[in-house]
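I'd like to ask you about the structure that follows.
Excerpt of the complex: some chains, original placement.
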Amino acid sequence: MPYVELNLTVGATKEQKAQLVEGITDLLVKVLNKNPSSTQIVIKEVPVDSWGIAGRSVKSLRKEGDTAFISKQ
Amino acid sequence: MPYVELNLTVGATKEQKAQLVEGITDLLVKVLNKNPSSTQIVIKEVPVDSWGIAGRSVKSLRKEGDTAFISKQ
């Protein structure tokens, strides 16, 4: 422990995933003095038609440029 | 918030996913007066050989018509 699960819409590159794993691990070591070797970070990627915000899928919100409440990518 | 995760066996169509996202968001707004723009619904699809009930996979239960405790689809 800790175990961190990042749920993201599909699209992060391998380099970006590596940056997230490294950055979150460093943060947990710095803030909570956690042991890096027992700190596990898992990235779960979700298709944009399987993620809903404000009652609609991210796919349709992005298609219609309705992105005030979501991430553009 | 809220964040809702629906774990389903693979097979829902885009239209069905949209109905679920819309329906659950409406329910959370109606029952708990939640802000739709911060209400996130994520659908995670699981292969039928990776979902076990009563000690066996949904795949084998469906193959053998043993569906009293599971969903047929």
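Here are some notes:
We just call them A and B in the order they show up, numbering each chain from 1.
Note that contacts are C-beta pairs under 8 Å (C-beta built on N, C-alpha and C of every residue); 3 or more make two chains touch, one makes a residue touch a chain.
Since the model is a prediction, treat every value here as computed from it, not as a measurement.
For this complex of identical protein chains, the structure file gives a whole-complex count of 6 copies, while the figure shows 2.
Just so we're on the same page, only the chains that are shown with their structure count from here on.
Centre-to-centre separation between subunit A and subunit B, using Cα means, comes to 21 Å. Residues 14, 17-18, 20-22, 24-26, 36-45 of subunit B touch subunit A in their complex.
Subunit A makes touch with subunit B in their complex at residues 7, 44, 46, 49-57, 60, 68-69.
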